[in-house]
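Up next, chain A:
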Amino acid sequence: MSVVLGIDTGGTFTDFVLVDHGNGSIATAKVPSTPGDPAAALAAGLAQLDGVDRVDRIIIGTTVATNAVIERRGPKVLFVTNRAFEDVPFIGRLDKERIYDLNWRKPKPLANRRDSIGIGGRFDCHGTELAPLDAGELEALRATLAQHSGEEVAVAICCLFAYLNGAHERRAADVARATLPEAAVSVSHEVSPLWREYERASTTIADAFVKPVVSRYVSRVGSVVGGNGTGKRRWNLLASNGGYLRADRALERPAQLLISGLAGGVIGGRHFAERAGHDAAFILDMGGTSADIGLVVAGSQQYTTEFRIAFGIPVTIPCVAVETIGAGGGSIGWVDKGGFLHVGPRSAGAEPGPAAYGRGGAEPTITDANLVLGRLDPAYFLGGAMKLDLAAAKAAVARLGDALGLTAEQAALAMVQTADENMANAIRLIAVERGLDTRELALIAFGGAGPLHGRAVAERLGMKTVIIPPHPGLCSAFGAAIAEARVDRFQTFFIHSDGIDFDALGGALRRLREATATELKASVPEAEPEIRSAADMRYSGQNYEVEVPLPPGELDRETWPLVVERFTEVHSKLYGFALPGEPVELINLRVTAISPEPPSSFTIAPKPGRGSAERRVRFDGKEAVQCPVFSRAALAEKGPVAGPAVIEEVDSTTLVFPGDEIRVEPSGVMILSLGKRP
Partner candidate 1 sequence: MSTHRLELDAVGLHVLHNALANIAAEMAIVMMKTSYSTIFNEGLDFSTMLLDRQGNLIAEKNFAPSMMGAVNYALRWTLEELGEEFFRPGDVVVHNDPYRGNCHLPEHMLMKPIFVDGELIAFAGTIGHLAEVGGKAPGSFASDATDVYQEGLRLPPVKLIEGGRYNEQLWRVIMANHRTPRNSWGDFHAMIGALNIGDRRLTELVGRYGLKTVIEGSHQLIDYSERRLRAELAELPEGAYEASMTVEDDGVGNDPFDVKVRLVIKDSRIIADFTGSSPQVRGPMNCTFVVVAAALYNAVFSVTDPTDQIPRNAGCYRPVQVIAPPGSVVNVKHPGPSVGGNTDLQPKLIDLLLAAFAKAVPDRVAAATGGSSSNLLFGGVHPDTGRYYSNYNFDGHGTGATATKDGNDGEITRHSNCRNTPIEVFEHRYPLLTTRYGLAKDSGGAGEHRGGLATERIIRVTAPEITFSALFDRCKLGAPGLFGGHEGGRSALMVKLKGESTFRSFPEVFGVKSPTKFTNVVLHEGDELYYRTPGGAGFGPPEKRDPALIREDLLEGYISPEAAARDYGFKIKDEAAQ
Partner candidate 2 sequence: MSRQGHWVEPTRTWNDTSVVYCAVCGRLIPRRSWVFEGGAGPLVACSPDCEDLYESYLKPTYGVMGSHAHHKG
């Protein structure tokens, strides 16, 4: 049985969870992050952790690629595309981020217009070559690229309809590799073989842009955690799809890492929802600067193909569906010109942090508000490792209260409730988008601040259960530790039911399955990949697709009616109507290869906390209530407790409202039942 180490590199802390599947034990560590050199934090954590020598697999979730894009740290990207279409990345989709702002300016792509290079050749919408890419064209490309030799450059190649036929892109890539051997080269039909040329170009450019940064990261981290990934101790990166990839393989398509930092929380959330017996849950990972919202339906994390790192930088890669909103412990409360209270999206971050950190932050944050309300104990933040300054928090919140005509306590409550409303509103939008009724889902709340707010968010959504995983501050690292090797490949293959070329369709699916399995085996050679296929389908004329699971085996004339029937069922379930007999379109094929892990049976005992106590906590506009305070370990022994109560553990605090009940399950998860004891 394997010993796996999951690591999550956050903005403030780097978390470690070691799972020994042999003896069912776990070990954890948390060290401050070192943004300048993420490997330093890794080395520090490894030094603290027991049993590192027994680890045979490391999986790291990282924001290195994301940050490179946001901070625009990367090489000059040479963009190669069809001649007469060089401006596609610069035109974009025409829409504005703010409709009335005359001074809003379109964000620039990660490449300059002067570095956009046109080449000949053209395919049509059936993948048929309309114009060849001849030798003269390739020579001209070589000459243009050669002007950049000696510079730090990367090359991104994206041609029209390359998702159907990548021949021209491949030939251009060969020229690029031969001409600029040092340059990273990204090719759209490999990075993201989906239609919509602007989004695919943006993704390909981002892929090329982050390659050198990721490459440096891999070599630096590799030197700390053990070789280049090929040695006995394999080390891997968590990809945006929630699966892990051997680090050196991940380098081939680093766009896959663009939301690596968010995937661990979703995988961890899904795991603990399952432990709690829930197969449908919203995931609320509320940390220091933001709240990340994920979703589990039918026991599995949900996917999307489009993610926007910032307005104007879409990436289309298979990734777990996560929405981020500016609601975290460090989110700042402020009053607008009209006297309305807002919380976030600006955050005090880790430096200077909330006013209570005493590092010079003077603006009131959610953490300060929770202190003022008695919901957090200034003497027991991070298990007492960090003393908070209640007076500073109160002063900051009181200043906000002055602007609102409220007392410090009232202002603190207003801040917390505003943040809770913001999170609930964001979840409502995801629910309606996915055709879900929030009342039928549980909420799984973690991150340092999630358990403190989860109950209030759940109540607003009519949810009855909040699940708090063990070590709520480490759930993303847990997710990394239990991730499976997984490769998702999506490909646009437009089919109209009026005229299907079954040979072409069946062949495309077969090739996609092979490529997906091959990619997985490159990461995990001994894997026996489990292959799942699906199709994105819609009625002809619609523009959004629904995912329809495909039967195993060939997709041909015999199985097609079954696929259409399944589509009708799924459409009906999602939107409440179907139009049997109407023409349908198949837009994308999706194939997933997973190397299944044995069921995880590790046990997680709460860390012993301090003894029980009492304190006064303010839940609403009424007087503060005297509340018992238990450690999670004590609650586990004691059995169910009725609210009001506060449950403390080293990395998080759970707030139980009057009328609620809370208990720790034998599986280690804590369950809060809303309004169970009226």
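The criterion applied here is as follows: contacts are C-beta pairs under 8 Å (C-beta built on N, C-alpha and C of every residue); 3 or more make two chains touch, one makes a residue touch a chain; residues count from 1.
The set was built so that all candidates are chains of the complex that A comes from, given by their letters.
If you're wondering where the values come from, they're calculated on a predicted model, not measured in any experiment.
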Touching chain A in this complex is which of 1 or 2? 1
Can you name the residues of chain A that touch candidate 1 in the complex? 84-88, 90-96, 98-106, 112-114, 124-125, 130, 160-161, 163, 195-199, 335-342, 404-406, 414, 417-418, 421-422, 425, 428-429, 432-433, 492, 494, 496, 498-499, 539, 541-544, 575-577, 582-583, 621
